[in-house]
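Before any comments, here is the structure.
Shown here: the complex without one of its protein chains, the others still in place.
As written, the chain order gives the labels A and B, with residue 1 at the start of each chain.
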Amino acid sequence: MHRRAVHRRSATYPPVQLTLVVLAASASACQAASAEYFADTDQPRADDASGAALHDTTIELPASLRGVPTGERAPTGAPVVVACGTCHNGEPGALPAQASEVAGPHTGLVVQHGGNTCGSCHDPNRRDRLRLADGQQLELTEAMQLCSQCHGTQRRDYDHGAHGGMAGHWDLARGPRTRNHCIHCHDPHVPAYPRVLPAAPPRDRFFGAGAGHE
Amino acid sequence: MGSRVTRRRALRVLGASLGGSAFAYAVAPVAAFVQATNKEEFLQQHYRELTEAGLADVLRRLEAETARDYGADVSIRDPRPLPDVQFGYALNLSVCIGCRKCAEACHHENNHDRRTNNSYIRVLEMTQGTMDMEQGRADYDHAVPAPGKYYMPVQCQQCENPPCVDVCPVQATWKEDDGVVVVDYNWCIGCRYCEAACPYHARRFNWHKPEIPADEINPDQAYLSNRVRPQGVVEKCHFCLHRTREGRLPACLEACPTGARVFGNLLDPESEIRWVLANKRVFVLKEELGTNPRFFYFFDT
Partner (left out) sequence: MATPSHRISTIDHRVNYAKFLWRALSASTDGSWGFYAVMTALSVVALVGANAWAQQLVHGLATTNMSDHVSWGLYIANFTFLVGLAAGGVMMVIPAYVYRDQKMHDVTIIGELLAIAAIAMALLFVVVDMGRPDRLWHMIPGLGRFNWPISMLTWDVIVLNGYLLLNLHVVGYIVYQRYLMRRPNPRWYVPFVLLSIAWAISIHTVTAFLYSGLGGRPFWNSALLAPRFLASAFIAGPAAIIITLQLVQRLTSYMVPDGPIRTLLQVVRVTTIINLFMLLSELFTEFYSGGAHTASARYLFVGLHGHAELVPWIWSAVALNGFAILLLVQHNVQSRPLLMNVGLVMTFVGVWIEKGMGLIIPGFIPSTLHEVVTYMPSANEWKVTLGIWAFGGMLYIVAIKVALQAFAGELHRSIPPPRRKS
């Protein structure tokens, strides 16, 4: 059992790469983070992968990375989006200087993301694409790469299961796992986690009225 | 003289019969209690003394009782601890926003009483700058995270040295091989000594028979975890063993929108929980009590 556990982890590391092919293909902060991990903990990869079939870890892709949500839903329940390429089909030209200049379906866009401007993330030449700091172009679906170039510690924690929601199995030998994408929780334009109303407070006997402190 | 004695005797007989019938009248409600129980339940052995066949009988009986009392068709299993697995849990206080989604998920997953909105998890709203629980409160009801606050969910810490297990007079609660402290709800006598002994407010008592609508009952149940509990016994968090012993994540972790929760096998050096222990500054609650929890807290660094 123990041996199997070791194989499981080494075979999937970093878990993201198995399923997000695009990520695996790129030399990026992600791999830098995982290399660092192996150096940190001094855990060699076990190479005698003797076959415990491991299930996948899948990162859920938010609909907004595939286009602009229309507010409608397909019969399957999936949100209907207008693909980016419908409007942005390779048109060149400068990006708007600030969010208030954005027109069309994106009107009303607010940006509160440090000192970033549109060009910090969007490719000025292909508006349906992103651009890394080193100039490399990126599909929208690869957005996590882009986030990670600044938010390295969060990405490190994410890769080690210590940041970001997940569901499924803790033991990948027994079943798959799905994980949230960065932008499930952090709107790239306003990344601060939104305040929410909590679920109902405890209602156990005599707690509540007059209870608590102060 | 003789008539006096006779009258006295008659009075005594009358008094005795009056007293007897008054007593019978006073304790008449007990009949309802006796009717609600049955011989098999009354004579049932301790979980760890049941044979395989005996346990199977008990599980079928409990399923039938749930169908009878709640109108719900459930399946009760008995998943055993996995070999070479010791469960551990860690919680990132920098990321937790206090939304109570974990407590809510626990409520539904574990078939808690609807009337009391019971949950094994209690989320404390703490004031930044202090770890003093006395500054915290659990009944906040405003948008979270509130400015100047951080949030600390507390549930069973699955102590290595659990005081609740020590004090139980009938061994109705014990630590399983994977580190989960469980309760045999059919062996507990309801003395609540464990509730007094627990330093983490992790235990709950069934002050009345749980009320759950049939269509809200989670039918995926286990004997030592989320089956509907009887009245008058103690219950507690069991790390969702009906899920985790099959490799699944606990319900509170899946419900957590921010990923503040990390769960895994402490014996697996490659596990997420081990990475957290090795790379984060973790701490445990009330370390000075020597309970040695398996539930760790940390802040992002």
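As a convention for this text, contacts are C-beta pairs under 8 Å (C-beta built on N, C-alpha and C of every residue); 3 or more make two chains touch, one makes a residue touch a chain.
Treat the numbers as computed from the prediction; the structure is a model and nothing was measured.
> Which residue, B:Phe87, B:Tyr151 or B:Phe205, contacts the hidden chain when the whole complex is considered?
Checking each option in B:Phe87, B:Tyr151 or B:Phe205, the one touching the absent chain turns out to be B:Phe205.
> Which positions on subunit A touch the chain that was left off?
Residue positions of subunit A that touch the missing chain: 204-207, 210-214.
> Could you please point out the subunit B residues that touch the chain left off the display?
Against the left-out chain, subunit B lists 1, 4-5, 8, 12, 15-16, 19, 22-23, 25-30, 32-33, 37, 42, 46, 122, 124, 132-134, 136-138, 154, 163, 166-172, 187-193, 195-201, 203-209, 230-234, 286, 289-291.
Definition applied: only the chains that are shown with their structure count from here on.
> Name, in rising order, each residue of subunit A that touches subunit B in their complex.
Residues 1-2, 5-6, 8-10, 13, 37, 40-41, 43, 153, 157-158, 160-171, 173-175, 177, 180, 185, 193, 195-205, 207-208, 211-213.
> What does subunit B use to touch subunit A in their complex?
82-85, 90, 92, 95, 97-101, 103-104, 116-119, 122-123, 134-145, 204, 207, 244, 246-249, 253-254, 256-259, 262-265, 267-272, 275-276, 278-280, 300-301
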